[in-house]
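Only one protein chain is missing; all other protein chains are in place.
== chain A ==
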Amino acid sequence: MAMEITQILLSAQALDARVRTEAEASLRQFQEQNLPAFLLSLSFELANNDKPIESRRLAGIILKNSLDAKDAARKNLLVQQWVGIEISVKSQIKELLLRTLGSSAHEAWHTSAQVIAKVASIEIPQKQWPELIGALLNNMTQRDQPASLKQATLETLGYVCEEISHQDLAQDEVNTVLTAVVQGMNLAEHSPEVRLAATRALCNALAFAQTNFDNEMERNYIMKVVCETAMSKEAEIRQAAFECLVSIASLYYELLEPYMQTLFELTSNAVKGDEEAVALQAIEFWSSICDEEIELQDYESPEVGESGAPHSCFIEKALSVLVPMLLETLLKQEEDQDQDDTVWNLSMAGGTCLGLVARTVGDAILPLVMPFVEENIKKPDWHCREAATYAFGSVLEGPTAEKLSPLVNAGLDFLLSLMKDENSHVRDTTAWTLSRVFELLDIISSENLQKVVIVLLESIRDASHIAEKVCGAIYFLAQGFEDSESSSLLSPYLMDMITGLLNTADRTDSSDSKLRSSAYETINEVVRCSNLAESSQIIVQLLPVIMNKLQQTLELQIMKSDDREKQGDLQASLCGVLQVIIQKLSSTDETRPAVVQFADQIMALFLSVFACHSSTVHEEAMLAIGALAYATGAEFLKYMPEFSKYLQMGLQNFEEYQVCSITVGVVGDICRALDDKILPFCDGIMELLLKDLQSDMLHQSVKPAIFSCFGDIALAIGEQFEKYVHHALPMMQQAAEICAQIDPSDEELMEYGYQLKRSIFEAYSGILQGFKDTKSELMLPYASHLLQFIELVCNDKQRDESVTKATVAVMGDLADALGSNTKLLFRDCVFYIDFLGECLQSDDEQLKETATWTQGMIGRVMVS
């Protein structure tokens, strides 16, 4: 059954694209035609020590990808396929995988360990691979086996434990697995390689060890071994042990109290003296403790009382020692750390942790940090000045504004002067600190705004990594003027700010495009937060400038795919700016004509951007078109003939679901812009929307948007929606059933459920209102199901407020559109009376008003 596939696997990694594509195609063909034989062949390849490591590695990767995928729908499909394979074939594959663990080739057994874990995740919960654990444990007790088998086995055990729950196994099996892993860490018995593998396996198995952690004796033992391992001779093993401690901190926070003294000593020694990789994990331990305590504080509510998880205040208790330790790390900067974005060193980890500590304890951190800041900020050594600024910037979130504002106000002039420091690290960190100040505190007034703007607009000409942070500072400075009351203050500087940002975007000294996109994004925020009445002139002038820049991107020389990508990025930034300008100007009747006069040219540009990228629809251009449709209203009709093909492409883009989602939203914009003139395009759109709903490949987050869009279409075309009722309504009912089955303990799924419920109601509302005058009887067959669904949603007392609003509205729509036909339905149910009562007592005016309207509608039905 198995086939010789070595050559194809090697060809699939060939440099020659043609050879590669061909090999990939034949692999795919094999997979589609005979999956069992395909998987078996891959397993043979992986297990065969005589084969080249390249083909074995790829065989293993393909095997793994045949069992697991990130996307839930795809994963489900793969699992079903595996389950459907004949048992004898599966046994053979599993046998080969286990055999591979004994291979001397590291890559082979390493890949096999991962594949075994994937199979285990499917089969262990179904009790279909009972011999796995025994086989693995057996490997550990064989005396004559090579050390690499133990390494491979421990790694496999770690991966398997990560994939399954301890409840999938009998407790004695769980115990033997953990015993094997912990014994593997034993100094006396094993080589460093085995101990390292065992320590990493334990790290993966920590959640699996829940029962054992709940038992004090076993917990003491595990903690003792981990702490000992954290002092191993080998740095790598110490690092792995600290990684275990980091995991333990978040998994078993509430059990840590007895060990804290030991852990504090271990970690502070590591931070002070160990190698950087170990020290970073030691700092991460404290960051994790902060994460836990911040979460406990966020969810802390008086009602929870004793049932809530205990807050042990570890950070508060350790504060006076912890903070000085972290401040020390800030002085350990690297000379070139600002040049590389991905850098992570002691100083950064320490600052991160300091920020988390500030959020955990609030005001209490200030007396410990401020003396350090004052002492260091004027020292001649730049390390001191940078560390002082960084410390100050790190504690800006957490303490109260009452405590922080006086400090920041007093220090603002000095901070501004540091933007001219001779050292670029200091200027960089100062720019970052300023952006935090503007983001987190409200200290800008008409008195100090001018000097702030002057300094920022000077510094934006500094080195590109500094300029980028200055953009961030301007972004948050503008954001502070978001509400229309204060936005006037910004008006005098608007022109200079936009000019400065445009010049920054045009800079050519930066190797990547990050500065440019930061500059454009900052323009967006400045435009959004500007006072339209006072600055419409400037914004209107900006429009052709950006259009011109977008035009220039169309003329760029495209030599290689990299150029195409750069062009796409730049177009994304510019379309983003256009979208923001369009949305800003179309928010008032006075300024809307400024957009409309350019509408033809803008639309032509967007269509050209689409045409540049044949394979995909440009997301930002799509988003901007939605704004343009809103601005132009019915005039948008003339663009539809050319635009509709891109609309269709967007609706079919399953892979980039964001694009699909945005396109669905744009359909809604167009519906509202065109009203019933959208009718000629509806068949095509509805067909794709219905396909999207039926697809397993499309990310689920797009589906609520599609239901809302049904409502938009129905409202636009009114009775013409009739022909879609038979297709759309069953899907809405089906989605309602799905809502009914959502597990209320799954928070993430519940959130999705709320979106889905709201969108289904929006669909019903649109359809009911669209049919109201002429075709409401079409909805009669669906009324009872809808009302049941409404009842279901009403009975969920935890429901989100936006769901409540949509619910009460659709109930009114039902009564409004179907009139006396719903009298019996409403008479037979009582839930709505309480529900309306609940809504009428809400503090939300809008909700109260909707509820009043609905009450009136139902009242009218009942007296009819």
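Brief remarks on what is shown
Operating definition for what follows: contacts are C-beta pairs under 8 Å (C-beta built on N, C-alpha and C of every residue); 3 or more make two chains touch, one makes a residue touch a chain; residues count from 1.
Going forward, contacts and distances are computed from a predicted model.
Of the names listed as "Synaptobrevin homolog YKT6", "Snurportin-1", "DNA polymerase delta subunit 3" or "Integrator complex subunit 11", the one that matches the UniProt record for the absent chain is "Snurportin-1". When the whole complex is considered, the residue among A:Ser435, A:Gln571, A:Thr632 or A:Asn653 that touches the unshown chain is A:Ser435.
For the chain missing from the display, the contacting residue among A:Ser103, A:Thr229 or A:Thr522 is A:Thr522, taking the whole complex into account. Residue in contact with the omitted chain (choice from A:Leu623, A:Ile678 or A:Leu778): A:Leu623.
Of the listed residues A:Gly60, A:Gly472 or A:Gly753, the one in contact with the hidden chain in the full complex is A:Gly472. Of the candidate positions A:Asp442, A:Asp696 or A:Glu849, contact with the unshown chain belongs to A:Glu849.
As for the chain not pictured, it touches chain A at residues 276-277, 280, 284, 287, 341-345, 348-349, 351-352, 355, 390, 393-394, 429, 432, 435-436, 439, 469, 471-472, 475, 484, 518, 521-522, 524-525, 528, 532-533, 572, 576, 579-580, 583, 587-589, 620, 623, 626-627, 630, 658, 662, 665, 668-669, 672, 708, 711-712, 715, 762, 765-766, 769-770, 772-773, 809, 812-813, 816, 845-846, 849-850, 852-853, 856-857, 859-860.
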